[in-house]
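Only one protein chain is missing from this complex, and each of the others stays in its spot.
Going in written order, the chains are labelled A and B, and every chain counts its residues from 1.
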Amino acid sequence: MTTPRLSVKDLHVQFPVRSGHRKQTLRAVDGVSVDLKPSEILGIVGESGCGKSTLARVIAGLTEPAHGSVELDGRPLPPRRTVQEQRAIQMVFQDPGASLNPRLTVGAVLTELLHRHGIVDRARERERAEDLLRRVGLPARAYDARPRQLSGGQRQRVGIARALAVEPRLIVADEAVAALDVSVQAAILNLFADLRVSLALSMVFISHDLSAVQAICDRVAVMYLGKIVEVGSVDELFSAPGHPYTRALLAASPSLEETAAVAPPLTGEPPSPLRVPNGCRFHPRCPLAVEKCHIAEPQWEMQGEHRTACHRAWEVDDVTAAGARHPRGIALNP
Amino acid sequence: MRSYAGRLGSLLPRATRLKLDRKGKFGAAILGAYVLVAFVGLYLVRDPVQQDLVHRLAGPSWHHWLGTDSLGRDMFSRLIAATRTDLRFGFLAMLIPLAIGTVLGAVAGYLGGIADSVIMRLADLVQSFPVILLFLGVAAAAGTTDSFLLLGPGELPIMIVFALVGWVVYARLIRSEILRVRNMDYIDAARGGGLSTPRIIVRHILPNAIPQTVVYAVVDVGLAVLSLASISYLGLGIPAPNPEWGAMINDGQIYLAQQWWLVVAPGIAIAGLGIALALIGDGLDDEMRR
Partner (left out) sequence: MSGDTALEVRGLQVSVGSGHAVKGVSLGVRAGECLGIVGESGSGKSLTLRAVADVLPRGVTRAAGDVVVHGRSAMVFQEPMTTLNPTMRVGDFIAEGPRSRGVPKREARRRAVELLAEVGVPDPAVRARAWPHQLSGGLRQRVMIAAALAVEPSVLLCDEPTTALDTTVQAQLLALIDRLRAERGMAVVFVSHNLAVVSRVAQRVMVMYAGRVVEEGPTQEVLRRPRHPYTQALIETIPRRGVAAGQLTTIQGAPPDPSEEFTGCAFAPRCARAEDTCTSLRPPMLEAVPGHTAGCHFVAAPRAIAPSKEGV
């Protein structure tokens, strides 16, 4: 068995929150363990506030965890990374408008990084930067452009070139296509897929868009309130989801295949990570919840490589039907 | 490789390398005229402090374009001579607080924690202090101080008060801008790329945090001139006999009914400068919002 490219072990991230006079602790990431093989793309999905972006920042070394470790190729990375360790994992951000310094040209952004890490000598900097631009599908003349002269899709390509510039071993893309137009989204997803083949790129792909995840990921992890509740290959997870939450997400995801408006299978909204429920943290919204779910936190149920943390994993096939009858929460289609 | 100090030096031009719209250009033209007058005007007019008690309070004539004041001094010469004093004072009264405020604001904004608390409480303290008391306190000293570097006789104590008070606005502006820029994704990208902290501050944070301050600084020159005029008007400003617009208004006001131009001419000079600077500031602001 090969050493995983990335191995996240029992990761916890907490933020102090002050509401009025009370000091509380927000458990953004609450015990996450997940592995990523070399040249694999792992998707992480979940609603806002589930901790997926915080997880991305910890993996990229931008936020320090309270507990747990991030290992790269079997070697644990310290909370404060050296320049070399920092270089190994690069991030692609959501908003292409905010992720580029408006006062620097594209060339300045790229050569600054090449220079910092001594990747090429000064004389060949421009040549190397133009190579990077071509690699992400931009013309070499983009070198002299400033961000405001570029479209959203072009800026996102620059953001990808910037991540590739330091020759990382892993890329973390946080909602990297969410702010783009549909046709541009497809082009960026194609680019990621091409880079994975041509550069043997490993990637953590964070998204709330299940169709994008399905298009480019090998495996998917579903997060709910700071914990991973299901992990599996894209095929297994999308065709036979084990967790009721995963099924609810799939049902809510807009797609062209269905016809009339269907009853929403999930009621209510994601609860606050300040008040994590006891037992299974999904039980207040779960259509299948039983007594046990209120008390005991579920352990992993395995089906080969496919894991689900649910007391009633794979138990009921049609959650949609159960959801429509479910009395708790907001009744939308009475 | 160039030093960070060298890069800091190139920061301001970079931040202000902006096109101006029409009203901004109009303001810049007026300001240019004031600067020209400040530099060469003094050589073209007669001695502004030469008294002529025989021709006191003379009306405008070919010989005295704006008449003479209560000591028979040529008003037009004094108006021109005061341009240099007021402009020089205005710019220094902007630059010195700007420098202090930028450093303190940057430290407070980037480091946060205790440094932030100490600096911002100090700012609160300064802002809650009645400034006029400070001016009363230095008024006595002003009469006896000599020239100091770029400052004329009696100006040093006044400038110290301006510096003590003026940095607060700049510190607050820079701090809030830094807090805004710090949270932008491109700062995370720079950190993630392994760039050093000084480089991130100088190349990524400050150039994006400073422009808003530059806009205020331009307008602030006019405010400083106005403040100087106000305290001179109260008799606490630059000591006689050196010509200064505010002091001239103070001198002339008792003759307002007969020789109204003694007050109106320096008043127009102050207003014109203020409008020019406001137009430039506004123009810069509009350009930056694009």
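We take it that a contact is a pair of C-beta atoms (placed from the backbone, for glycine too) under 8 Å apart; a residue touches a chain by one contact, two chains touch by 3 or more.
Model, not experiment: these values are computed from the prediction.
Undergrad: Out of all the chains shown, which come into contact with the hidden one?
TA: Missing chain, whole complex, touching shown chains: A.
Undergrad: Which one touches the absent chain: A:P38, A:G68, A:G137 or A:G279?
TA: A:G137
Undergrad: Just to verify: which one of A:G153, A:P168, A:P273 or A:P298 makes contact with the chain not shown?
TA: Among A:G153, A:P168, A:P273 or A:P298, only A:G153 touches the chain that is not shown.
Undergrad: Just name the one of A:A145, A:A161, A:A215 or A:L288 that touches the chain not displayed here.
TA: If we include the chain that is not displayed, A:A215 is the one touching it.
Undergrad: Determine and list the chain A residues touching the chain excluded from the picture.
TA: 41, 47-48, 137, 151-154, 157, 181-190, 192-194, 196-197, 208-212, 214-216, 238, 248-249, 251-259, 261-267, 269-270, 329-333
In the analysis below, only the chains that are shown with their structure count from here on.
Undergrad: Can you give the whole-Å distance between the Cα centres of chain A and chain B?
TA: Centre-to-centre distance between chain A and chain B: 51 Å.
Undergrad: Taking the complex as given, what residues does chain A use to touch chain B?
TA: The touching residues are 57, 60-62, 83-84, 86-87, 89-91, 93-95, 98-104, 112-113, 116-117, 159, 162, 165-166.
Undergrad: So in the complex, the part of chain B that touches chain A is made up of which residues?
TA: Listed in rising order, the residues are 14, 184-186, 188-196, 203-204, 207-208.
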